[in-house]
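First the structure, then my questions, so here it is.
Heads up, this is only part of the complex; the chains shown haven't been moved.
Residue numbering begins at 1 within each chain, and the chains themselves are lettered A and B in the order written.
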Amino acid sequence: MISVEPTAAQSSTLDLQLREESERIGAEAHALVARLFPYCRSLTGDGVRETLQALRTVIPLEVHEVPTGTRAYDWVVPNEWNVRDAYVLDSCGQRVIDFRAHTLHVVGNSAQIDRRTSREELLAHVFTDPAHPDWIPYRHLYYRDGWGFCMRHRDLGQLDEPDYRVVIDSTLQKGSLTYGELVVRGTQSGMFLVSTHTCHPSLCNDNLSGIATTALIAREWIRHPRRHGARFVFAPATLGPLVWLSRNEPILPQIRAGIVVANVGDQGGPTYYRSRQDTAPVDRTIAHVFRHAASGNASIRPFAPVGYDQRQYCSPGFNLPIGCLQRTPNGEYPQYHSSGDNLDFVTAAALGDSWRLLSLALHVLDADATFINLFPKGEPRLGPHGLHAIAESLGLFWILNLSDGNHSLLDIAERSGLPFWRLLEGARRLEEAGLLQRQSGAGVPQKDRF
Amino acid sequence: MISVEPTAAQSSTLDLQLREESERIGAEAHALVARLFPYCRSLTGDGVRETLQALRTVIPLEVHEVPTGTRAYDWVVPNEWNVRDAYVLDSCGQRVIDFRAHTLHVVGNSAQIDRRTSREELLAHVFTDPAHPDWIPYRHLYYRDGWGFCMRHRDLGQLDEPDYRVVIDSTLQKGSLTYGELVVRGTQSGMFLVSTHTCHPSLCNDNLSGIATTALIAREWIRHPRRHGARFVFAPATLGPLVWLSRNEPILPQIRAGIVVANVGDQGGPTYYRSRQDTAPVDRTIAHVFRHAASGNASIRPFAPVGYDQRQYCSPGFNLPIGCLQRTPNGEYPQYHSSGDNLDFVTAAALGDSWRLLSLALHVLDADATFINLFPKGEPRLGPHGLHAIAESLGLFWILNLSDGNHSLLDIAERSGLPFWRLLEGARRLEEAGLLQRQSGAGVPQKDRF
């Protein structure tokens, strides 16, 4: 009986219900972004640890430490980088560049330094963005040596003294890469993966928006368990997923769908990059959700080996059915990778809307199932079951017509043009009336089982 | 030799020939509609019997009576309803509503009644359509109890007396469901089904148009027998086809194509609803006929489990390749299910045009065959056979190029963009010249037969 499914009872109003919740959740997500904003995240280091620790107030995240030197395919966990302070002092002892004012002022992974430099040498290590003179750009030196500072282009003129004292109080030494994971068991086989990167310092859309949204999705999954299990991964970009993959190869075949979450807090319309498989259930589901539930301009883009960690999940050795949800994609908004990507740039409404769409997609993926029409010859009479009045709105005739064992509810939703959540409620009503039966072994036509 | 086929000799001019005949046939169809108009058809009863009896002047229809209580899948044949008279008398004994003036005045399946009612009680049983005050609406009470009258909204004000005598002289008792069927044998295996509903009272487009057009198609099939057999079914909607299906399951696998005919007398362009199979030969054929032979705006719509009896034929337990031909579809013209759907609303020209398109489609379905090019290496010389001048107009090079055993004439018609009937004539000419050979077992590549 579909009514034993945890969320099935509300399924017909699911879309509306999520719309209502999204306002509250959006505000909560924005507050979470604000709380995590000050930490100086990087590929490794305490900033990531502090971030994951803070998330543990929201979800019971398990934190993993992977030692420097650990191999992950073609990659190796590097030395851990931590920075306590970083600044440039003028002749009066004033900090003309100050890490304490903004984490972006120090180039990520900068080596320790404390000495006087000429103005020329300093400028050779200073990055600005003349096109956006009010914003501090974001730079790092991953897998390279060196040091550097970033600053607003319009402040560059203030560096008019002949020499400066440059201090970066950082360490780059054996330690570990830190990532967080939450594992939620399901009641049936198969699980979903939601993955977001954690290596960007005080930047909001890229990617505190993804961290906060993923955490709040995870919390719902715990509160309202679904049929499928789920894993929520918070890890530094590229290397993090590779480490996770290398440690989890045995469970990869269980992954039915996954979504990489990034840049989901700006006010642009939602964007989805398809998985390498192109027409995997996750790809079809997001397209369905965008069609029936997105407000504003939603767009679907083909897979490409660019962007975020779907690159790793979709590499040919894994080829997992994992796409990427964003709003305005990386590199397509001017604030990208600069201090313009701040707490004003991301909004509670956008965060809530992203949470809603992601929730809805995961719900569809979780609830999709194949049913069998028990009265396949002709249409059964609906009147005696009191179903006549709701037949059209819940797509009952569509469900009956296509429930031949070869069409799941998502298939029926796509062919009929009706939203999945209405068909799900319709299937529940038909099942209660004894006209429809859930196929044992979801997605596997019964006749193929012997 | 293709020339032994009954209609092949005229095939090149088939389209023109049908255009000429359609005028005469259209007038005949309209006269038949007029003749059948007065009978009070319903799900069961004498109105259907009288209709089928009248059709026997056109075709040797076999009439079947299926007793009350007979099961057909989830359905049961109900009591038979007959109405002799029905009226509402005012205090002067005048009939203010009178079944003899129009069969639509009585609600279908109304129970017997003869008593005085208050004006209020009467009005609670009277249906009008304020949006179309000049038309009597059509209502019935199938599978429910009760009684009622329908009238023009503009006449409602005349019911100004405090009470009325209400008389419905009807019976609802054990009897039978009546349907008609004509079976025409073919010279090879496989048959077609043409089905139309018979349960609407004095309404012309829905569905005397379908009844008349189907009868005249059937007559042609008898006069000019084709390769395939055909069955023409005249039965009340929903229950009729279900009864027919339940009694004919063994022969269903022989059905190669079928068309439900409804609303084919109005002046809108032709509309086709695809079968559930979506790309069955009948679906491709109608699309081809519309493309090459429809005058005006023709449209093709996807399958949906709504509308007429293709719902039953295409239910998953049967999934027959049966679509639905209409002009303006049910519910999309204001006269639908009202007295506005009268003898002026349907025209001889539209009926003739529907007959022509349906004839052409059935002809294509009947004549489609796969041929083998006997000179497959290079193009054979056409000059010595006197075929050079007609090569282009009859698509001879297309036929030769694609007649490799994997393409039927319809396949070739679709790929070349040429009308089927020209290719059919081309194939006949090539066969006469000894360049082409009909494959034994139409549609089955010879090489697959062993």
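Convention: a contact is a pair of C-beta atoms (placed from the backbone, for glycine too) under 8 Å apart; a residue touches a chain by one contact, two chains touch by 3 or more.
It should be emphasised that the depicted structure is a prediction, and the values quoted were computed from it without experimental measurement.
Because all chains derive from one sequence, the complete complex can be expressed as a copy number, which is 3 in this file against the 2 shown.
In the analysis below, only the chains that are shown with their structure count from here on.
If you average the Cα atoms of subunit A and of subunit B, the two centres end up 55 Å apart.
In the complex of the two chains, the subunit A residues touching subunit B come out as 373, 375-381, 383, 397-398, 400-404, 416.
Remark: subunit B residues 72-75, 143, 238, 241-242, 245-246, 276, 304-306, 311-312, 314-319 touch subunit A in the complex.
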